[in-house]
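Below is one structure, written out as structure tokens, with a few remarks after it.
Every protein chain but one is kept in place in this view of the complex.
On to chain A.
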Amino acid sequence: MSNWTRGKRRETRENEHENGSSGPSRWSHCRKRGVDGSLRANREEDAGREKGGHSDSRNASFTTPEGTGPVSRCGRKADWGTQVENDEMKRDVHRDMQRRRILGAEVTQRERKISSGSSGSCDSKEGEHIETDEAVLLRRQKQINYGKNTLAYDRYIKEVPKHIRQPGVHPKTPNKFRKYSRRSWDQQIKLWKVKLHAWDPPTEEGQDKVLDDIEELGIDDVMDIELDFPDFQNVPASLTTHSCSLEGADDCSGTPVKIQKTETTVQPDLA
């Protein structure tokens, strides 16, 4: 392996890593926020920004034997921003639990008079069937948050108010307070998120956005490559990663993949 190709590979890895946090993936144009919480519109800043406080931050917060309170299992997330968010999520879940307890008590009394149905039809309104394990509730809430943090969900709730929703047709957020097995819950979440994709931003929008991205990256020339093979040599290596994000674009459907494969075989020859 020549020095040149080794260098190129590292560069590709670095580019991937740099873009990793704001991930130009197939679905990235549907996600409202990047992995660090910032809105997709501000993507350029994400890539450059370093996350404050990695392993060192633990020293700062752990100045006394007692910790600073709720800290994520994975030490690298001990930055204050994340701690506060986790704290907030915990409080939200606790508040939900309280509400559920109050509502559950009221409804159970009413239900006993009227209902003749099975307990499955009462949405976890009976005390003994409520999920109360905090760790489970937090995990489920996080999964729900991922699903709600999408353009699709935003569009869905604007388009279809609750009273119009039909069971089966319209996706419904899984109820974190009901008792389900882990597998059952994970499957419900998966199906829910798949259903939400029906409200993804329309492909014209997506395509335009992707084409904008292409221009931003300054690789308009890529569009001509399919016609003019010899120009490959002038194309920088970073394109191999960016061309993956063109999957959504109808204009070059299939072509980007071909380009990518051809480029990787061409490059070693240039060494």
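Structural remarks
Rule of thumb we're sticking to: a contact is a pair of C-beta atoms (placed from the backbone, for glycine too) under 8 Å apart; a residue touches a chain by one contact, two chains touch by 3 or more; residues count from 1.
We adopt the following convention: contacts and distances are computed from a predicted model.
Entry comment: the absent subunit's protein name, as recorded by UniProt, is "MIF4G domain-containing protein", drawn from "U6 snRNA-associated Sm-like protein LSm3", "Exosome complex component RRP43", "MIF4G domain-containing protein" or "Isovaleryl-CoA dehydrogenase, mitochondrial".
If you put the hidden chain back, the residue from A:R95, A:R165, A:R182 or A:H197 that touches it is A:R95. In the full complex, chain A touches the omitted chain through residues 33, 36-39, 41-42, 45, 49, 51-53, 56-57, 59-61, 63-64, 66-70, 79-85, 87-88, 91-92, 95.
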